[in-house]
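For this view, one protein chain was removed and the others were kept in their places.
Letters A, B and C mark the chains as written, and numbering starts fresh at 1 in each.
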Amino acid sequence: MLRIGLLGCGRIGQVHARSIGALGEARVTAVADAMPAAAGALAASTGAEVREVEAILSAPDIDAVVIGTPTDAHFGQIMGAAKAGKAIFCEKPVDMSVDNIRACMEAVSAAGVPFLTGFNRRFDPNFAALRARLKQGAIGAVELVSITSRDPAPPPVSYIERSGGLFRDMMIHDFDMARFLMGEEFVRLHAMGSALVDPAIGEAGDVDTAAVILTTASGRICQISNSRRAAYGYDQRIEVHGERGMLRAENQLETTVELATEAGFARDPAQHFFLERYEAAYLAEMRAFVEAVTSGSQPDPGIEDGLRAQMLADAATQSRQTGQPVDLPAA
Amino acid sequence: MLRIGLLGCGRIGQVHARSIGALGEARVTAVADAMPAAAGALAASTGAEVREVEAILSAPDIDAVVIGTPTDAHFGQIMGAAKAGKAIFCEKPVDMSVDNIRACMEAVSAAGVPFLTGFNRRFDPNFAALRARLKQGAIGAVELVSITSRDPAPPPVSYIERSGGLFRDMMIHDFDMARFLMGEEFVRLHAMGSALVDPAIGEAGDVDTAAVILTTASGRICQISNSRRAAYGYDQRIEVHGERGMLRAENQLETTVELATEAGFARDPAQHFFLERYEAAYLAEMRAFVEAVTSGSQPDPGIEDGLRAQMLADAATQSRQTGQPVDLPAA
Amino acid sequence: MLRIGLLGCGRIGQVHARSIGALGEARVTAVADAMPAAAGALAASTGAEVREVEAILSAPDIDAVVIGTPTDAHFGQIMGAAKAGKAIFCEKPVDMSVDNIRACMEAVSAAGVPFLTGFNRRFDPNFAALRARLKQGAIGAVELVSITSRDPAPPPVSYIERSGGLFRDMMIHDFDMARFLMGEEFVRLHAMGSALVDPAIGEAGDVDTAAVILTTASGRICQISNSRRAAYGYDQRIEVHGERGMLRAENQLETTVELATEAGFARDPAQHFFLERYEAAYLAEMRAFVEAVTSGSQPDPGIEDGLRAQMLADAATQSRQTGQPVDLPAA
Partner (left out) sequence: MLRIGLLGCGRIGQVHARSIGALGEARVTAVADAMPAAAGALAASTGAEVREVEAILSAPDIDAVVIGTPTDAHFGQIMGAAKAGKAIFCEKPVDMSVDNIRACMEAVSAAGVPFLTGFNRRFDPNFAALRARLKQGAIGAVELVSITSRDPAPPPVSYIERSGGLFRDMMIHDFDMARFLMGEEFVRLHAMGSALVDPAIGEAGDVDTAAVILTTASGRICQISNSRRAAYGYDQRIEVHGERGMLRAENQLETTVELATEAGFARDPAQHFFLERYEAAYLAEMRAFVEAVTSGSQPDPGIEDGLRAQMLADAATQSRQTGQPVDLPAA
């Protein structure tokens, strides 16, 4: 039974607590949150104790930490957990600074602790099944990856302002997915973006609609597009074109019901809420973490995946601002 | 170049004339119609001569007749054409009387002339492809056939009154399709029907909504349902369940466009008009006739298929009226 | 917090225990099973006590019983629970004997206890959404209901022999769904069936492939077909045709992944296992029971729905055996 300390009891922390409860092979032993009420509520529903972060990091009855705190708290918690020899599950992004992530990588590596970066979409049953077939050679060599992500509605501008921008906050998921599907690092990137959904987003220096092209050393191409708004739900699609065909994963609609009338054939919107859309993914992600830690293997995606995605997000941010393509540095 | 005499210059006659023109291996040499204006118009557009029916039947420059006249004229024209040694393409139903169809069968057989019964749906590219895969064993032995046919809107009651009723006028196509897909004759049938779309149809002694179950000697089952109304277009679907899977053919929608909005995902209605829906089928049907006649082989479906379908329609009419199942006589 | 006694700790009992645990508003207080090991295991995972059935029925700390025992044990347990004033959730079929169900109805009615018959499919999110739109008038008056149910593979013949036959064991779900969708009782039914999947099923006096037509007093029509085998998964589809259009619910496939190759476009099989397919339905069903009991309202579907479905299953069994339609008695 893996004993877990949960840092951060907000929405995502609650999701992870629920997953841990459903697994049966791990339990939440302690929780911490800057807001005592949040920590207390999650402690009550999980049977865990409320503790301070530092107490959790140094506790002998804690095997692993799940970090779901605000991004700027990650660095200190990762460094502390690594030093204390705890296995680490950290929500994305690992940190806004590539240098900080490198420092974490070194600490984690030196400590030899397992580390999983919370790119939940890799664990979505649809995307995971697509990736598995790709690996089995269903379409031969990959040539062109296309990723479409659209949120149902934009977040408040106050959120946008401290988010690091669309490329670091939203498209980072797609950069990780692109690497996951492509199987080869990107060497060059060009990003374009605009504030079309809400002018206030533009005034805050960010974009809400963006498209990026990336290429690898062998010439494979990836295109990603994002919008902060989709009237028809949370739009999450991937498509991979290869030498022998194409694999794609479509959206999950709310039900399978179809209505046919004079106007034609109508189906439901796509599932709207990310917690509903990725419910199975969050559970599978926690299972992968617990199994890796329990079996002594390295979880996947690891901290280097967090670093690579952040580097792509930084490069896209720069490319969009300068209007020029960016050559990607080696890791 | 097969020289064809076209009997009947109404809507279906015009369709056949167009098909003949598109084939290149046959031509309309003469046309006949009770309404001189109709005959004249079709003669003008095809370059054919207007003649009397009898003159066409006895003409040495006519190799084959295509019969698209009202049903009560079929019998005399078939008997005359058979006697004259002409190849015969006859619209369904061959005749409302099974006895008359038997008499035609004998005449056609005695004369040794090719005969095609115009069950156009067998030639629909979708249904023909489904049947071809069935024959190739894609799903193994057939166990359960389901056929759904719904017209976009009911015909006028004046048409209903002289139509022979839903089973003979509309479901006869489905009875033929059922035989085409099943590959074994039916031995028992039960029909239920109601006038739900238009009470006037019920007052005329007919039904507008109906369902039939049929079984074969080996126990295979077929279910057919019909409605005289479908808000979303001309609904034509078939499904065959077998030991190793299922084959089905869906409707053809007007376009491939999909609109996604807050309300969900919307596609077009099904193609509404039978001439649009079965345009390719009518052409393929005429090609099959011309090729069979030209090559000296027997067209398929033949006159016996017309007889069998009529017997099923008669039995369904009787079953619906008595409320009892009907055992089907040998042909 | 509703305190539940769970009778029967087999596969379905475990499903219900899991649902109760997930709801938060009820708990499993005691469990009983003829096999001590099964009871002990479920007690351990739920924190419940193992007790005898009689002890549960008479216990003051039990508010409701969930009956998931073999069908022949239902009668005594329902009578006992009603007498003890417990709310009752009973798996379908309530009993194989219509007379027994009537006796239970009287006892339940006399005791005034809430009763839910476990027709889980009514609670499937897809079917429930379809029914809700029907009720909202999305397609106007219902004219024709079509239900298709196919199991992935037949059960062992030993199961078939004590199952009551396909109509009572399998199609009973579809009879309930037909009533749920039609909103009017059926007055006449004709069933045909064959053993096509496995001759041993025929030798056991049962069928594995069947089709039924039913009509209501106002002439509405329903067609149901069943097969004990579907290569492509657990096939569960409904379609309702009405004056202004059609509503249908398709199967849930395993993932949304599509593979396009030279052979065409390929999607996954339908979900294979009924516990996976109806996972959400079982949870919603238990929620409906707990909410009805807690709020003092009558759960739906009630015991009369169990009776009506059983009567249709009996009639279909008789119709298939005699080859004749059956007029349905008033309840």
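Here is the rule we use: a residue touches a chain if its C-beta (ideal position, glycine included) is under 8 Å from a C-beta of that chain, and two chains touch if they have at least 3 such contacts.
On a predicted model such as this, the values are computed, not experimentally measured, just so you know.
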**Complete:** Among listed residues A:Arg3, A:His241 or A:His272, the absent chain is touched only by A:His241
**Item:** Touching the absent chain when the full complex is considered, from B:Val28, B:Ile139, B:Ala230 or B:Val326
**Value:** B:Ile139
**Fill in**
Cross-chain touch to the chain not pictured, restricted to A:Gln14, A:Asn100, A:Asn120 or A:Ser146, is A:Ser146
**Missing-partner contacts on chain A, residue numbers** = 139, 141, 143-144, 146, 148, 150, 188, 190, 192-197, 209-213, 215, 218-221, 223, 225, 227, 229-232, 235, 241, 243-246, 323-325
**Prompt:** Considering the entire assembly, which residues of chain B contact the chain that has been omitted?
**Reply:** 125-126, 129-130, 133, 138-139, 244-252, 254-262, 268
**Item:** Missing-partner contacts on chain C, residue numbers
**Value:** 230-232, 253-254, 260-270
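Note that in this section only the chains that are shown with their structure count from here on.
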**Message:** Can you check whether chain A and chain B touch via the same residue numbers (shared by over half) or via different ones?
**Reply:** same
**Prompt:** For chain A and chain C, what's the span in angstrom between their mean Cα positions?
**Reply:** 40
**Message:** Can you work out the whole-Å distance between the CA centroids of chain A and chain B?
**Reply:** 58
**Asked** Touching two or more other chains, which residues of chain A qualify?
**Response** 254, 260-262, 268
